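In this view, the complex is presented without one of its protein chains, the others remaining in place.
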Amino acid sequence: MVGLYGLGGALGVLAVAAILATLTRSALALVYPLCAGAALVLGAVDLHVLLSDGSLSASLPLGLPTSGLRLRLDPMSAFFGVVINGGVLTASLYGLSLDRQTELTRRVEPLFPIFAAAMNLVLIADDAYGFLFFWELMSLSSWALVAARHTDPESQRASHLYLVMAALGTVSLLFAFGGLAGPAGGYSFEAIRALPPGPAVAALVLAAALVGCGSKGGLVPLHAWLPLAHPAAPSHVSALMSGVMTKVAIYGFMRIAFDLLGPPAWWWALPPIVLGALTAVLGLLYAVLDRDLKRVLAYSTIENVGVIFVALGLALAFKANAFDAAAAVALTAALLHVLNHSWFKSLLFLGAGAVLHATGRRDLDGLGGLIRTMPRTAVLFLVGALSISALPPLNGFVSEWLLFQAVLAGPTLPQASLHFAAPAIGAMLALAAALAAACFVRVYGTAFLGRPRSIDAARAHDVGAAQQVAMGVLALLCILGGLLGGPLAAALGHLVKAIAGGALASGGGPTPLSLVAFGAGRSVYDAPVIALFVAIASVTTLVIVHRVSERRTRRGPAWDCGFPDPSPTTQYTASSFAQPLRRVYGTVVFSARETVIMPPPGDRAPARFSVALVDHAWRIFYAAPARAVLGLAQRLNVLQFLTIRRYLVLMFAALVILLSIAAVTT
Amino acid sequence: MKLAYEISHLLAGVMLVASFALLYQQRIAAVLNAFAAQSITLALAVAWAAWSEDRPDLFITAAIALGLKGVLIPVALHRTVTRLGVHREVEKVVGVGMALLVGLALCGLSQALVVKVAPAMAGLGRDELALAMAIVLLGFLMMIVRRNAVTQVVGFMSMENGLILAATGARGMPLVVEVSVAFSVLIALFVFAVFVFRIRERFDTIDIEALDRMRGDRR
Amino acid sequence: MTAEVAVQFLAQGAQMALVLLIAPLAVGVTRRVKARLMRRQGAPLLQGYRDLAKLLRKESVLAESASWLFRTAPYLIFALTWVAAALVPSFASGLMFNWAADVVALVALLGAARALLALAGMDVGTSFGGIGSSREMMIATLAEPAMMLIVLTLAIAAGTTRLAGVADFFIAEPLAVRVSLALSLVALVIVALAENARIPVDNPMTHLELTMVHEAMVLEYSGRHLALIEAASMLKLTLYLSLLICLFAPFGMAPAAAGPGSWAVGLGAWTAKLLLGAALLGVWEVSIAKMRVFRLPDFLGVAFVFAFIAILLAYLSLGAAA
Partner (left out) sequence: MIEAYQAVVLVPYAAAVVLAALPGYRVGAVGNVIASAAAFAAGLWLMLGPQTVGNYAIVDEFNVLFLAINTLVGFTTALFSASYIGHEIETGRLSPGFLRFYHAMFQAMMGSMNLALVANNIGLMWVGLELATLITVVMVGLYRTPQAIEAAWKYFILASVGISLAFFGTILIYLAGQPVLGEGLPSMTWSLLQATAGRMDPALLDLAFIFLLIGYGTKVGLAPLHAWLPDAHAEGPTPISAVLSGLLLNVALYALLRFKMLMAGQPAALDPGPIMVVMGLVSLIFAAFMLYQRRDIKRFFAYSSIEHMGLMVFAFGMGGPLANFAGLLHMAMHSLTKSSIFFAVGHVAQAKGTQRFAEIRGLSVTHPRLAVAFALAVLAIAGLPPFGVFASEFLILTTTFARLPWLALLPAFGLLVGFGALLLRLQDTIFGEPIGPAHRVDASSVPMVLHLMLVLAAGLYLPPLLVVWFRRAAELLG
């Protein structure tokens, strides 16, 4: 009961914040504190429900007459609620010290609380109408946030594409719920659970759900809007969209595939697995070749969503074959990755925001040397970069490790297609992991290391306290999440058991904190011990080395290969760092072409180098349809300019055709 | 009774012939005359129905048909044609032969449709219904195969003749008189428009500049 | 009980010390073999130790643009590699530390070391560091999928990803399995060459900027930092050698919880195999030439293909599908 009041109160607070911000400018200062408070309360309630394995439900006489508006907070939604409100909390913290006088913030702040509330409401909606209502509200508010920089044509294009794709997603979710509800129109989730659809309908529903949630989460080929829209928004909003809103899409898919659609059939697993793996690799290939800091992060979001979908697909496959332990591993991997990604992606976007704030630049090739000009941000960003590269002992690796364990169990699946898919998936995930490392070494190396490539980068300064706190909290979570993977997985035990039927084997490792999949005899990852040993080893080395060695350290010029005082432009840029990867992968995936124009010997003219990439996904799935629609529109437009007599001809034709139909039908 | 039916049937047939005459005529003056003839036949048919079925109110309709469409409007249109200096020739979209063929097809269609109706149907005979429908469709055809405003008006009015025929034929149908009055108002508006707004015969031009001038959506 | 744990700790510590001690020797053996096959006198076997000692004694010169990351990286890299090396069972399979992580984590630890090294390479802001880092990461993206497939094959065969478990399994297992795994041995060898920047992937001897990968990254290091980096790479070589040994030639290795007696036997066997492996590496390196960087995809592609075929064979021979 208290929980319900907590939820209602917090949502009310968000509403109040939005209204205040709309009405009076003096209230703008209140928005972020109110949001932070509401997020705290909501997160607390969610956490309590998640850990106590309870559920809150309420039913309001709103929405459709057929089924009122039903709200229910069960462990699944509670888990995602924790994720979301964590993101909202840190984003609001970050927002605290933003300049409130610009026109931009005035456009942003009234919508921020609505966005936060809508995401929470999607999670607790317990009937199809409410779910889609709030889902669409979420898209709408985030659209307005993306469009906030309204004089910039780029963000206009982005927001347009974004909302159209969101509408596409909503329509296919409408289909999904239509199939689930059936002709009788039982839209409440209970009614749907009561009579799950037959296999044929289930296939359609699954496809629709995959399109609907994939388009919001950025599943290839529905991804193209994401790297345009997420970066276009203000950075803390980008953090919300990338770190958190994509998780709502994951939630939608889980709700449909694991809950509403009834017991899974094994082949349900194939589409999410295949699309997910494809998305993971493609997303990073995009990311590793892009030069815009925020866009790189957005692309890496696509990759992580793909990874999560792979994990969910594996969970479906195992569950369909009643391999409970394996299903538990895969599902835990998915959930933990949802959590971890929300943390380090928010951290990275906030860091990018700090960089943007300090230098006014997003292009990697204009940055550099920030580790000296904004040291704190540099440290925090480094934590995020290492976490997202799935490197131990940070949190990204925990979920990655579990996922690999699930893949390694893949060969035991009876269906040929699945156990032959397993190695391919494993290889693609490994490739994705390696690419992620490359991608973020590249980002960090060009943005924060080396020497400044522009005056802005040289003049940069660390950002305000609130922003640093926000990033610090997230960085801390990344580290703790990395060390305490075992306990975290145990905390999700109820939820996983409820969904997958089994739970993660706990204990058996060398320490109680170790993470165990399929029993200790098979695979263990004990982050604390590893971290401890690494720490001991490094400290001892430090001590010993400093004992035995000369302590003297001299500062000298870098090795210049005989060219004294090389300018910063001689450094490796982001583009040049990507060159080997582009040569190896880009030529295949993006049919990349390099052209070098060398002046003849003795000519002083500079050599010119240019690269051409083709985004086939865009060409096929976006450019072509858009061209088709506009072309057809142009063609049909003739009908606006016919003469009256011709219109009469149309009318006459319609009449005669209908009459002849009546004449032939008996 | 039989005789009454025969006569009304005959008159309806004459009207159909007149409709074909409308399609056939080459000169506007002739078109107008054909239309006048059709309207007068209609007046006769309505009057006959009024007398034979003893529905005096129908005489009003008959009078309107005779006065307005039989005399007044044809004369007025003759005037317009001469005053606005409209071409004396009817501008056809499809040739006369083609138009007549299509008209024939339409008669066939209305026959085919009416045949499906159960013969037991009271009110007016199936074939008379077929005739009326044919006249309506032919009027419509007239509107789309002839190009200038006057012939369009004429086509519309002959359509409406068919309607009145059907209405009067439908025994005991209320409001027929009111409706016929309403229609005459409509036609009056029609002709009025032709006069006042100087709707020339070249109204439905295919000249792009004129389109740009007229249609608000190209500028 | 406590004595038991104490012994375990000792054994674990012994192993960590052991790998650290033997790493330079292994490198020395490789170099010596190469030199001899090249008709050179070659440096003495213990040259590795001397180099490290000398470097430790030298002052270290840092570029003006070097940040704190540049100075701390070597310690972390060394520590990570060392711990990773300690994870691989050498003379005994049951050591307690083997429980702490499986081969996936092992690969990840090395990945962390690699990422740090690449970052350090980019820190100073010269073009060479960039070349080295970008190529290193590119090679990693080619090597890791193959590595994953090898791990998958092991998991199918041994039903575990704990190296100790795999080793125990292979000690006990009939030959048939290992025949089907020969391909993944080849694949692992190729991956190992790539990871250790050996010929044909990279040439540890050269200092010709445009061809080097690993050396380019560490170009700016000197003194104690360089010593740590070098030590780390030596450890890495040892690690991979003993990985190969424990996976494909574990005979002689002491089983879990065996007494010190059999540990001694295991120790001898392991040392012998390790040095043999180092010698073989030397032979291999003189017998082929270094490849161009953009031939590497093909070379590592071979590893990938072999590993994949190995999995299919494993499906057939072990009936994992059933």
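Labels A, B and C are assigned to the chains in the order they are written; within every chain, residues are numbered from 1.
Going forward, contacts are C-beta pairs under 8 Å (C-beta built on N, C-alpha and C of every residue); 3 or more make two chains touch, one makes a residue touch a chain.
Note that the structure is a prediction, hence the values are computed from the model and not measured.
Undergrad: If you put the missing chain back into the full complex, which of the shown chains would it touch?
TA: A, B
Undergrad: Write down which of A:Pro183, A:Pro199, A:Pro263 or A:Gly562 is the residue touching the left-out chain.
TA: A:Pro183
Undergrad: Consider the whole complex, including the chain that is not shown, and state which of A:Leu11, A:Val45, A:Leu96 or A:Ala147 touches that chain.
TA: Considering all chains, including the one not shown, the answer is A:Ala147.
Undergrad: Check the options B:Arg27, B:Arg79 or B:Arg171 and report the residue that touches the missing chain.
TA: Final answer for the missing-chain contact: B:Arg171.
Undergrad: Mind pulling the subunit B residues that touch the left-out chain?
TA: Against the missing chain, subunit B presents residues 113-114, 116-118, 120-124, 129, 133, 136, 140, 143, 152, 156, 159-160, 162-163, 166-167, 170-175, 178-179, 182, 186, 189-190, 193, 197, 199, 203, 213-219.
Undergrad: For the chain that got dropped from the picture, name the residues of subunit A it touches.
TA: 61-65, 128-129, 132-134, 136-137, 140, 147, 150-151, 153, 156, 159-160, 163-164, 167-168, 171, 174-175, 177-179, 181-183, 185, 187, 201, 204, 629-630, 632-634, 636-637, 639-640, 642, 644, 647-648, 650-651, 653-655, 658-659, 661-662, 665
Note that in this section only the chains that are shown with their structure count from here on.
Undergrad: What's the distance between the Cα centroids of subunit A and subunit C, rounded to whole Å?
TA: Taking the average C-alpha coordinate of subunit A and of subunit C, the gap between them is 35 Å.
Undergrad: Between subunit B and subunit C, tell me the centre distance in angstrom, where each centre is the average of that chain's C-alpha atoms.
TA: 99
Undergrad: Hey, what residues on subunit A touch two or more of the other chains?
TA: none
Undergrad: Provide the residue numbers of subunit A that touch subunit C in the complex, in ascending order.
TA: 368-369, 371-372, 382, 386, 389-392, 397, 400-401, 404-405, 407-408, 411-412, 414, 416, 419-420, 422-423, 426-431, 433-435, 437-438, 440-442, 444-446, 449-451, 509-510, 514, 520-526, 529-530, 533-535, 537-538, 541-542, 545, 548-550, 552-561, 566, 568, 570-572, 576-581, 583-585
Undergrad: Name, in rising order, each residue of subunit A that touches subunit B in their complex.
TA: Those in contact with subunit B are residues 640-641, 643-646, 648-649, 652, 655-656, 659-660, 662-663, 666.
Undergrad: Please give the residue numbers of subunit C that touch subunit A in the complex, ascending.
TA: 56-69, 75-76, 78-80, 82-83, 86, 96-97, 99-102, 104-105, 108-109, 111-112, 114-115, 118-119, 121-131, 133-135, 137-138, 140-149, 151-152, 155-156, 159-162, 165, 209, 219-220, 223-224, 227-228, 293-294, 297, 304, 308, 311, 315, 320-321
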